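Of the protein chains in this complex, all but one are displayed in their positions.
The letters A, B and C name the chains in turn, as written, and every chain counts its residues from 1.
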């Protein structure tokens, strides 16, 4: 699971190397990446919302 | 945008195509009709691609003429040429035509031509659907343009058609506007389904997803965006239709609805739509820059990942178009933060292109000139976008010419320059001739001057306080508008050069070999120039060496 | 050719999946309407007011602070009614129950229907303004020259944020198209009206 999460986080920043990508595409299933990406996005939304609520005081 | 008639000798196989049972059978069915019927019934991806491009070029000029009407009225203060009512119709139509009839079909046309060639497929996955989705477009936009002649005039509420101006207070023709948009939307959706089905299923044996050129990748992601948001647009215009004709109150406060809901729904579609218009441009530029720098694209993997991330994040930033509608503070902060963060993967792309140039071996053919202009001017548009993301400052920028300058920088020297770069890049493949270099350079320099003269002063006009969509303005904005108008006419006129270059290129010119550009690597350069009507009937063997590794 | 067959099957599968997503997204667009409504009510976004009457919560009155509640009534085009409020503003403690009378007057000879649509500002106060009895969103029918007084009984929840000192409640009267307004209007198109 961790490599998938790492790849998704790399995608969010736009940083990924070729070896890792080769690895992703040869071993991973697209569905797993999509699910993890959606989950990471949700966490990202919650995190951002949390910061916004905190900042709004 | 290339009216290249694919060669008539349709039975002559390309060198890579080997006559085989199924393909010959296939040919036996398709005894080509002649004349108009040939184009009405064609299921060939190259012919349909050309149709899309010709349609898009035509609409580019129609939308451009509307823009020139606007700029002519704004040439100096006062009402001179058109009435405010017609002015509003012109701004609205200019936006709608450019977005839905010029930029989007141009990208679809390029996708039709190039995706099968780049992945080694004989055609699109669903050729007949392809024909249908193209022919919906002329119907949709004939209908849309005809609203201008209807009693009460055409749509006059801006391309964002905010309710209730577009519902309770709209002209009678709005129902036809909705119908036209529905048809155009169906066309885009069908096109997107076709592209996804082609990319996922029709790749040459041995070509994995990670071997695909970036143009294919960006289009795959764009197609998913289209599938996700075009139905939302369809939903929102259906609600408008019901509000107008069936007495519902989705957007009418009087019946318990909410005009702000319209904006949420619209921008939930609208912001991904912005990326739909720019992601394929990223793909084109990512093909051209390595070719003419003779160096592999820097960070191919990062580019693919960043594109996917941008697409996902584009669903989280819609309300930055609505900072002044009275959102609660928390929402305002959330959308400010998410918008600022989306700048990061976008910035990474620009850094990657610049690093690709670094220590390359660079030559400046016309496609490269447009691609380089894209990088610089799109980045300027990105900078103003970053400024607009700062919510408190947006209270000053919102709905002014600063915003107009911003999105025109992103869309004209962004999307449209990328389309032109792509056309110059692939014209040798389409026609078998190089475009006339002298004329193309002339077109480039005129366009660069025209674009900047038109849109740069708009930044100042906006900061000085000029609102968007006004037919007349206070005297302190006069100088900026004068410059913009001169620039717009210059830019418009220089696009005639583009048509000239393309027409000349179709008719003749310096012969191009299969691999028309020295540094080009993708699969399309393995078929002869001009590409025969049928290519890759027997799938090519994909060599890893051609990939980006 | 089996490979061709497999490809066709793949295309078919892709098409089915994308069409399913498509239908889902279209439905989602419509689902967003009630979702937005619910979201607004929970968060008070947009000053949208919960239209259902609430029971009084018996909590201790917060004597330490006064909140100014302003009432504004507005008419709109197409309804010959006047809406007025007995007091332009009142000062209440959080937790306290207060009552204010609103009067609807039909200035015409004809019966007609109207509806008062509420909006609250600041929006963060919306969820703390509890209406015990009100006429929000209910259609009212007034005979010609009729006058109707309806009370609004409300309570400010004690957990009203500290930084709120003033709450504005605005009612806008809208016509409800239930009957043709008059024979004159009936056979005239909208374009003929002034």
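Rule of thumb we're sticking to: contacts are C-beta pairs under 8 Å (C-beta built on N, C-alpha and C of every residue); 3 or more make two chains touch, one makes a residue touch a chain.
We adopt the following convention: contacts and distances are computed from a predicted model.
Per its UniProt entry, the chain excluded from the display bears the name "Cytochrome c oxidase subunit 2", taken from "4Fe-4S ferredoxin-type domain-containing protein", "Branched-chain amino acid ABC transporter permease", "Cytochrome c oxidase subunit 2" or "NADH-quinone oxidoreductase subunit K".
Within the entire complex, contacts from the absent chain reach the displayed chains A, B, C. From the options B:48, B:119 or B:333, the residue with contact to the unseen chain in the full assembly is B:333. Touching the missing chain, out of B:203, B:398, B:429 or B:443, is residue B:398.
The missing chain, though absent from the display, is touched by one residue of B:84, B:205 or B:508; that residue is B:84.
Seen across the whole complex, the unshown chain contacts chain B at 76-80, 84-85, 88, 151-152, 156-158, 162, 164-165, 168-169, 171-172, 253-254, 258-260, 293-302, 324-326, 329, 332-333, 336-337, 340-341, 343-344, 347-348, 350-351, 354-355, 357-363, 372, 375-376, 379-380, 383-384, 386-387, 390-393, 395-396, 398-400, 460, 463-465, 467-479, 482, 548. Where chain A meets the omitted chain, the residues involved are 13-15, 17-18, 55-57. The chain not displayed touches chain C at residues 46-48, 70, 72, 74-80, 82, 88-89, 105, 107-108, 117, 119-122, 145, 163-166, 168, 170, 172, 174-175, 177, 184, 188, 190-194.
FYI, only the chains that are shown with their structure count from here on.
Once the centre of each chain is set as its mean CA position, chain A and chain B turn out to be 28 Å apart.
Interface of chain C with chain B (complex): residues 1, 4, 7, 10-11, 14-15, 18-19, 21-23, 25-26, 28-30, 32-33, 36, 40, 43-46, 48, 51, 76, 115, 117, 123-124, 137, 172, 174-177. Against chain B, the residues of chain A that register as touching in their complex are 7, 10-18, 20-22, 24-26, 37-38, 41, 44-45, 48-49, 51-53, 55-56. Interface of chain B with chain C (complex): residues 21-22, 125-126, 189, 192-193, 196-197, 200-202, 227-232, 234-236, 239, 247, 250, 253-256, 258, 260-261, 264-265, 268, 326-329, 331.
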